[in-house]
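Heads up, the thing below is written out as structure tokens.
Note that one protein chain of the assembly has been removed; the remaining protein chains are unaltered in position.
Labels A, B and C are assigned to the chains in the order they are written; within every chain, residues are numbered from 1.
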Amino acid sequence: MIQAGIVGGSGYTGGELLRLLHFHPQVEVTQITSREYTGRYVHTVHPNMRGVSRLQFIHPDALEPCDVLFLALPHGTTARNIEHYASLAPRIIDLSADFRLRDTATYEHWYGQPHPAPEWIDRFVYGLPEFNREALRGANYASGVGCNATTMNLALRPLAEAHLLERVSAELKVGSSEGGNSANAGSHHPVRSGAVRTYKATGHRHMAEVQMMLGEDVPVRFSVTAIEMVRGVHLLAHCDLTEPMTEKDVWRLYRASYNDEPFVRLVRERNGLHRLPEPRIVAGTNYCDIGFELDDDGRHLVLIAALDNLGKGAAGSAVQCMNLMHGFDECDGLQFPGLYP
Amino acid sequence: MIQAGIVGGSGYTGGELLRLLHFHPQVEVTQITSREYTGRYVHTVHPNMRGVSRLQFIHPDALEPCDVLFLALPHGTTARNIEHYASLAPRIIDLSADFRLRDTATYEHWYGQPHPAPEWIDRFVYGLPEFNREALRGANYASGVGCNATTMNLALRPLAEAHLLERVSAELKVGSSEGGNSANAGSHHPVRSGAVRTYKATGHRHMAEVQMMLGEDVPVRFSVTAIEMVRGVHLLAHCDLTEPMTEKDVWRLYRASYNDEPFVRLVRERNGLHRLPEPRIVAGTNYCDIGFELDDDGRHLVLIAALDNLGKGAAGSAVQCMNLMHGFDECDGLQFPGLYP
Amino acid sequence: MIQAGIVGGSGYTGGELLRLLHFHPQVEVTQITSREYTGRYVHTVHPNMRGVSRLQFIHPDALEPCDVLFLALPHGTTARNIEHYASLAPRIIDLSADFRLRDTATYEHWYGQPHPAPEWIDRFVYGLPEFNREALRGANYASGVGCNATTMNLALRPLAEAHLLERVSAELKVGSSEGGNSANAGSHHPVRSGAVRTYKATGHRHMAEVQMMLGEDVPVRFSVTAIEMVRGVHLLAHCDLTEPMTEKDVWRLYRASYNDEPFVRLVRERNGLHRLPEPRIVAGTNYCDIGFELDDDGRHLVLIAALDNLGKGAAGSAVQCMNLMHGFDECDGLQFPGLYP
Partner (left out) sequence: MIQAGIVGGSGYTGGELLRLLHFHPQVEVTQITSREYTGRYVHTVHPNMRGVSRLQFIHPDALEPCDVLFLALPHGTTARNIEHYASLAPRIIDLSADFRLRDTATYEHWYGQPHPAPEWIDRFVYGLPEFNREALRGANYASGVGCNATTMNLALRPLAEAHLLERVSAELKVGSSEGGNSANAGSHHPVRSGAVRTYKATGHRHMAEVQMMLGEDVPVRFSVTAIEMVRGVHLLAHCDLTEPMTEKDVWRLYRASYNDEPFVRLVRERNGLHRLPEPRIVAGTNYCDIGFELDDDGRHLVLIAALDNLGKGAAGSAVQCMNLMHGFDECDGLQFPGLYP
């Protein structure tokens, strides 16, 4: 049983970490911080934890040493204090964007400031177990992943690695929880309800993570449109292929990549109500579902993928990383299958 | 063609007034004020007016004389400036709560301050045409109505007037637009979406208007619960009756009250998908739909009613009042029937 | 490890049972039946079970003996075949309404037919652990509970037992999953979406269960209104009290009833976004949350309660009963805390 701390525990990602870790068979959450809610029971902020956890938020300055720290802080905050956190715990999983990118120039381009702790970048492993599993085993520092980027990366990487992508044009549909827990004019229910709002037609920051994982030689464009949904990311990507594929080719490629993956499922049914991936099916889970359809004599592939931005797109992957870093069963604490209907 | 001004035009009620008056055959909206958006086109705030109205918001200080002023300001603001507005227009319709109540003590009880302009109270007619039609004809000053109160009052008043009510226990389900257009923690989409939140179990301010219209001798309780909806109020009221009624009795009573009313519809079908009133059917309209079911050998009546809080519950009734005050056809500008599905 | 079978496994309650039992530490689901889907993998009907369970539906005729059978069949079907099921398993939990009522005349009144197996009624324990815990321990046969009735019963029974109720007028707001998994004109998304549809203003069948648990001497009325929600029941009950209570009185009474209950939570916060029970907070869980507000100098109490109709209102309570019947930890398999946001 290891002791875990959650820094920045009042946000949605912090709450999801608390939920997952509370029921993790190898972990005890001993500390959770919040400046604003110091002294309050966690259930006052995360009402699903009422009667479940008796933890109270502590002030960040009251943090004590523990086995692993999860950092769920705004971008930039982690990096500025990384020495401090590293002095408190031998293992750190940082869910911000601070240590995702390998390249400081790219960081500066997308996040608008010089990297606050460039010397730490190489110590962090990009926390996507499906592609960095071996590096994560026994690692001390892992970054989190971007939720939109992860949907793209998991869906597209088998094709990218096989040099089958000529060009990708995608749209991501996302839920309102991606925007975090601070109310603003755009999140006001009367205007956000029923919205189909393309808030990033071009130039989303997660492009940096996509290019890092897929390579920069393939032209990839994606837009992000907020829809009536709280949790979830749905990707539809139009892919022009460098050579024609058959359905069997696609199945073979994706099975080779993901058949042993506990949290990636290929979803492509001929019948039924849920023939392709859907965000609501994976809400609350650590799954990324991927499906496809071929067109144009096999030269055009439509990829569809879904995950929960707070689950596989954030807290779920982080817990999966922790499992690898500590040598636990990779699926520990992540087995909630989602609700239906 | 009269000239109308809308004061406080950037809110939801202001926008609804603008939509209704823009298409009104007897009215030209010549002025609409907003401190925050002075100089901006109205469609930047009310996007449904894009390409429809070329009006720009003006600063309140730039208001010029006109034929009728609609005041859509926060409670208390109108009353403090009523002399000023009265100097600008011979007719005023005030949608705030400032001039709804006949009694200053009641006002002070519910709104927490002495009435700012008690000498003006008697000049205002309570703007519910179904009960004050004759007083509104030719009146110069009309108050608006509370949306929840109006649902209660229209549904219950025939019974109250016939002294048939022994006791009323009601719940109102309301949409998020009742809270106005300012974002707050409770209106943040991730938490407001899918909410069923009883924000007033007891002691809602509109009780004052209900008691004013129904009398204080009947015990009336109502709760207000916010549900997943933007526009709309749905009332379900359990009424214990002083004497048993048959279905025919109820029909007769309500037809006597409302058969000539252009905007009150009795809805009670034996078949079909919409057998009783529903808010989505009346969204955007000036209708209040009322239905019922009898129980307990006729001693218990369940009343169901629905209206649009921005329509019949606010801007729609205000325009209806204006029509009466100016001698126009009472239905002018109010004939939009709603969308389905 | 006991072996469980689910009869009628393609419905929503069957799917919820499967989800709960699959992760139960003491149970293996070895059989699940469906006439329509015989031979199909369960995930084709319950997509959340993809990659989680490899079970296939079997035909009901292929059922083999096991330790416990959960019957999730339409009303009337269970009772007609109870001898058969009893020959297959020593313990049975029947989620239909067939064995809920103690009285055959009441059954016939509400379900429109003579009870098909009256001699079995006394062998079944009404499956509400909060009130029948001792009877359930070691019992062989338990009925399920009605979701709406359970919300009413858990919320009101402390008052009823203390003879504090003079009269109750309630409205239940419910989600679309209450109607089961068969599409019909009323469940068609374009008309059901955004609906606030009072489908039972009076005379809901669950009244029989409410009267059985609360007694018939207190006048209780409740209406049921479908709102935009999939899972969930929200109760708001106006209670006239036989004698005035203070807030402390209410707290004391409810704490005395429920403080040791693992799945009943009292929710009444002075601050925060979730001050009273909400269905979305308990979706997927076995919790029933109860809150209240006092009015009218303590003579009028507004009770608010929420549960998941598929969880505590059906499958959750059934699993809780199974735990008691088999001597397992009562909370086994029921610890999912729900998602937020």
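Note that in this section contacts are C-beta pairs under 8 Å (C-beta built on N, C-alpha and C of every residue); 3 or more make two chains touch, one makes a residue touch a chain.
Everything quoted here is computed from the prediction, not taken from an experiment.
A.B. asks: Kindly state which of the options B:Arg123, B:Arg265, B:Arg299 or B:His326 is in contact with the chain not pictured.
C.D. replies: Selected residue, touching the omitted chain: B:Arg265.
A.B. asks: Consider the whole complex, including the chain that is not shown, and state which of A:Glu28, A:Asp260 or A:Asp295 touches that chain.
C.D. replies: A:Asp295
A.B. asks: One chain isn't shown here. Among A:Gly112, A:Gly138 or A:Gly203, which residue touches it?
C.D. replies: For the chain that is not drawn, the touching residue is A:Gly203.
A.B. asks: Of the residues listed, A:Ala135, A:Ile227 or A:Leu253, which one is in contact with the missing chain?
C.D. replies: Only one listed residue reaches the unshown chain, and that is A:Ile227.
A.B. asks: What residues on chain C make contact with the chain left out of this view?
C.D. replies: Spelled out for chain C, the touching residues are 12, 175-177, 179, 181-185, 187-190, 192-194, 228, 230.
A.B. asks: Spell out, residue by residue, where the missing chain touches chain A.
C.D. replies: 167, 169-171, 173, 185-186, 190-191, 193-198, 201-203, 219, 221, 223, 225, 227-229, 232, 234, 236, 238, 240, 273-274, 276, 278-280, 292-296, 300, 302, 304, 306, 341
A.B. asks: Take the complete complex as the reference. Which residues in chain B touch the chain that isn't displayed?
C.D. replies: Spelled out for chain B, the touching residues are 12, 15, 19, 22-23, 44-52, 177, 181, 230-231, 265, 267, 269, 271-274, 278, 281, 283-285, 287, 289, 335-341.
Keep this in mind: only the chains that are shown with their structure count from here on.
A.B. asks: Taking the mean of each chain's Cα atoms, which chain ends up nearest the overall Cα mean?
C.D. replies: Minimum centroid-to-centroid distance belongs to C.
A.B. asks: Could you give the separation in Å between the centres of chain B and chain C, each centre being the mean of its C-alpha atoms?
C.D. replies: Comparing mean C-alpha positions, chain C is 39 Å from chain B.
A.B. asks: When the C-alpha atoms of chain A and chain C are each averaged to a single point, how far apart are the two points in Å?
C.D. replies: The separation of the two C-alpha centroids amounts to 35 Å.
A.B. asks: Which residue numbers or ranges of chain A touch two or more of the other chains?
C.D. replies: In chain A, the residues touching two or more other chains are 12, 177, 181, 230.
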